[in-house]
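Dropping the structure in here first, questions after.
As you look at this complex, bear in mind that one protein chain is not there, while each of the others sits in place.
Our next item is chain A:
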Amino acid sequence: MFRRFYQKNKKQIDQFDGLLVNNTVLERGLVIAPVIAAANTLQNGLVLGMSFMLITFFAVVVASFVPKALPYAIRVILYVIVAGLLFIPVSYLMDLMFPGSVFKVGIFLPLLITNSLIVTKTETRFLKKKRLSMMLDVFSHVLGFFVVIVLVAALRELLGNGTLMEHEINIPLKIYGFMLPFGGFILLGFLAAGVQRFRLYLHGEPKARKGGDRS
């Protein structure tokens, strides 16, 4: 049912593919460092997710006004400088909303200014579109990132620490490994596999045969 609906409305749905099917983290493997290393509590996830949304969205929108006549290297430097300038109010805002959170996420908040969506995808994808369509595309990508980082952070805090936003939740088993980077890699691996399976289903790929060719 989903597949038929998707194939019928492919053009419209693909405008929002950054949300799930072309998700920045789960499909493209971009900006995975904050998800794996710092998103181990829901608060960290919210701080990084919101900061990423604000910095990336506005940096790409400002980047669309940078003249194409400038050399590529200068354009990229300007994009990153814009992101660096946006980092100042955003980190201040996060510190107001979640006191002490900027310290907790450490280097991963400033690292958002050199994220792949700003440095590479701005040129290779976003700026090839008309401004309104580009803004929609960037928004779906940053929202997709926000959903993933918050989901991963909540799952890791719950399964690894037995808490959610630092409130004790009564669960019978805590797996501390989820709080560490390797737990992040493995959890993200499962989520990426889920998205890959869903994408194969949407595109109508035939089911894999058991015990296939091992070449």
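What we mean here is this: contacts are C-beta pairs under 8 Å (C-beta built on N, C-alpha and C of every residue); 3 or more make two chains touch, one makes a residue touch a chain; residues count from 1.
One rule holds for everything that comes next: contacts and distances are computed from a predicted model.
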Exercise. With one chain of the assembly withheld, which option in "Probable peptidoglycan glycosyltransferase FtsW", "NAD(P)H dehydrogenase subunit J", "Electron transport complex protein RnfA" or "CidA/LrgA family protein" matches that chain's UniProt protein name?
Worked result: "Electron transport complex protein RnfA"
Seminar exercise, completed: Missing-chain contact among A:Ser101, A:Asn115 or A:Ser140 belongs to A:Asn115
Problem set entry | Hidden partner chain, touching residue among A:Leu70, A:Met97, A:Ile171 or A:Ile186 | A:Ile186
Problem set entry | Listed residues A:Ile36, A:Leu54 or A:Val142, member touching the removed chain | A:Ile36
Seminar exercise, completed: chain A residues touching the chain left out here are 27-33, 35-37, 72-73, 76-77, 80-81, 84-85, 87-88, 91-92, 102, 106-107, 110-111, 113-116, 119-120, 176-177, 180-186, 188-190, 192-194, 196-197, 200, 205, 208, 212-215
